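For reference, the structure is listed below as structure tokens.
This view holds just a subset of the chains, kept in their places.
To keep things simple, chains are lettered A and B as they appear, and every chain counts its residues starting from 1.
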Amino acid sequence: MNYVLKLTVGGQGLYDITHKVIETLNSAGLDEGLVTVFIRHTSASLLIQENADPSAQRDLEAWLNRLVPENDELYTHTVEGPDDMPAHIKSALTAASLSIPVSGGAMMLGNWQGIFLWEHRHHRGEREVVLNLLHSNW
Amino acid sequence: MNYVLKLTVGGQGLYDITHKVIETLNSAGLDEGLVTVFIRHTSASLLIQENADPSAQRDLEAWLNRLVPENDELYTHTVEGPDDMPAHIKSALTAASLSIPVSGGAMMLGNWQGIFLWEHRHHRGEREVVLNLLHSNW
């Protein structure tokens, strides 16, 4: 079964979507199986990261912004704005899909793991993430 | 069910394999479920990226070539040629497997998303990608 999450973002940054995935699993009633998270964009991506200390997320963003700066002379794809090509590169370096085992009705995430949508553009608007749920077939 | 795609590549670059995945889904008759794309190599990788503007792909390749150049003094693994170690590093930074939800007989890709094989070596030859198809079991 597939569910489309529509997520409103307000510019570059990490958006914790863990609770939305949990809500979908609970409402669908998946007890044992696998959930696959897929993002339908090429200038935003997915990340599993520490959800405890905001400084880890801030450093992650700052580091990637330094590695992939705007206005790099190398870019020829500039018609959609200075944040567009860096967003494609950042997306290529991170994940478009993530698969997480489910047991006892809960994702088997580690203690400090959260699932994030990583918006790489400055724009505000809507992003779509698909959740695919598979039951265990053992 | 698993299908092996044999793909001929002609040196470094992004090869759009979206249509080949679609053909396999159609011929297998997967209506609702999940397709997993897996590459059987460590010097080529998978990527979901914009398929509309070739300049985005060109910049992506140029950027990664600059980040991971050939003939870096750091490399000790040089016996297979100057493009071999950069190819392993580029593969590590991108994807070996991708999972894409399927609904109504079609992958739930975004409007501008294509699936690419990213060849990181200069050689011409054959690469193998496995497609695993799972039916929804709801």
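Keep this in mind: contacts are C-beta pairs under 8 Å (C-beta built on N, C-alpha and C of every residue); 3 or more make two chains touch, one makes a residue touch a chain.
If you're wondering where the values come from, they're calculated on a predicted model, not measured in any experiment.
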### Message
With 2 chains in place and all of them the same protein, how many does the whole complex in this file have?
### Response
3
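Everything below uses one rule, namely that only the chains that are shown with their structure count from here on.
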### Task
Going by the contact rule at the top, pick out the subunit B residues touching subunit A in the complex.
32-34, 47-50, 53, 55-56, 58-60, 62-64, 66-67, 93-95, 98-103, 108-110, 112-113, 134, 136-138
### Summary
Counting only contacts in the complex, subunit A reaches subunit B at residues 1-2, 4, 36, 38-42, 67-68, 72, 74-77, 79, 85, 88-89, 91-93, 95-97, 99, 128, 130-135, 137
